[in-house]
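I have a structure I would like to understand better, so I am pasting it below and will then ask my questions one at a time.
With one protein chain held back, the other chains of the complex are shown just where they sit.
Naming follows writing order (A and B), and every chain is counted from residue 1.
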Amino acid sequence: MVNDGAPDIEVVAQVLGGDGEAFGILIRRYEPGLLRFATRMLGNPDAAADAVAESLVRAYRHLAQCRDPGRLKSWLYRITGNRCRSHLARRHMNDISLSDAPPPALVDGTDAWAVLERGEQVALVERALAALPAEKREAFVLKHVEGMSYEEMATVTGARIPTLKMRVHRAREALLAALEEVVR
Amino acid sequence: MSWKLVLALALVARSAPLVAQNGNGSGTTRLAGRVPAAALPAIDSIIAAAAAESLPTEPLVQKALEGGAKNIPADRLVNGVRRGLLQLRQARAILGHAVPGQSPPEGHVAAVAAALARGLSGPIVERLLTLAPDEPPGPALHAAADLVAHHFDPDSAADLLVEAHNKGLRGVRLLDVAVAADHELQRPGGRTPSEALAHVRAMLPNLRPGRP
Partner (left out) sequence: MSPLDPRLQEALDGERDPGDLPADLRDAYARLNAVTHVLKTTPPVSVASRVMAEIRENPAPVRRGPARRLIHWLGRPRAVTVRLRPVWTLALAAGLATVLLLPWSNGGPTPGVAQGIASFVGHFPGARSVEVVGSFNDWSRGVLHLNDDDGDGIWHAKAVLPAGPHEYMFVVDGERWVSDPLAGRYVDDGFGAGQQNSVLIVRPVSAQP
């Protein structure tokens, strides 16, 4: 019987051998990152929970099609990214739920960010992130929040590395510009 | 009987061999495009013969796929598949002799054929089959083939495996017997095969399990 510390490939083997309970190990291992990713993609924790739950169930049902258990993480993120895109396609980007509170009033100056409360910082950043096109938002989150390499991101998104770099670069520019706009 | 019924019955009878060929998912459908077209009729015929004799067909399909992948010329490919059929027949005969009065499971026939392909002789195979007729014979046979491949005497190898089985080693653990024997043979200072087997015999049943 595999334990919680077993490598992905062993857990996958166990699940495919009929031990569905072993899939719980993979859930515990990857759920936090997938929820974080989906929340940043959808801007809505409930929608994110739905997307991740649907993705994990789908992953369980199609586990035999994961041709590369050593890259299980990328495969799970790919499924979740696709699920998030489906959710987004069913509603316009502008409908992404955010806090209804107005943007915080900031004083001018380079210390503006530092004087914000944590919650205000989160709201500010979430608003800026939500304003990005989905592809750039996804690329930025995978790169900077999930800490993936461009190679992993290529596996997750199916996009080429130069394309991903461009998306991340543009996302950085847009986020910085959005934050500076609020501060101004 | 109306002509329509006769025609219908004739069509059913005509299609029966194809159904028998493809009944377990093997046969023509998997081989199409994978083996030379010139070899297909002969291969189909061999597989059909196996099916008709209630022999496992999957090993033959695998052999055909292998030959196709390796770009083996059609005539040699067909010969390879035919050789597989002969080994399956021989395997069933050996099983029938070792365990008379029982129809051997398909898996046992394939396992014995694989052992014959690895060079084990009929008598050695038969001897190991009588160890535990109801257990899958694969592990014991592969263990014996491993020992013989490393130049241990076949009869001595079979003796050791019988003793290991009698001391409670089953299945994969019998393969560990072969690994242990090879370890003993490789020890610095040199050991003869007899010495190596004697050392393993003394360790039974406490052999180091094989790693995953």
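Rule of thumb we're sticking to: a residue touches a chain if its C-beta (ideal position, glycine included) is under 8 Å from a C-beta of that chain, and two chains touch if they have at least 3 such contacts.
Bear in mind that the values here come from a model prediction, so they are computed numbers and not experimental data.
Checked against the full complex, the one of B:I47, B:L95, B:A114 or B:L197 touching the unshown chain is B:A114.
The missing chain lies against chain A, touching residues 1-2, 9-10, 12-14, 16-21, 23-24, 27-28, 31-33, 35-36, 39-40, 45, 48-49, 52-53, 56-57, 60-61, 63-64, 66-71, 110, 113, 118, 121-122, 125-126, 128-129, 141, 144-145, 150, 165, 168-169, 172-177, 179. Against the chain not shown here, chain B presents residues 25, 30, 56, 58-59, 62-63, 65-70, 72, 76-77, 79-80, 83-84, 106-107, 109-111, 114, 117-118, 135-136, 138-139, 142, 145-146, 149-150, 170-172, 175-176, 178-179, 182-183, 186, 209-212.
Here is the rule we go by: only the chains that are shown with their structure count from here on.
Centre-to-centre separation of chain A and chain B, using mean CA positions: 50 Å.
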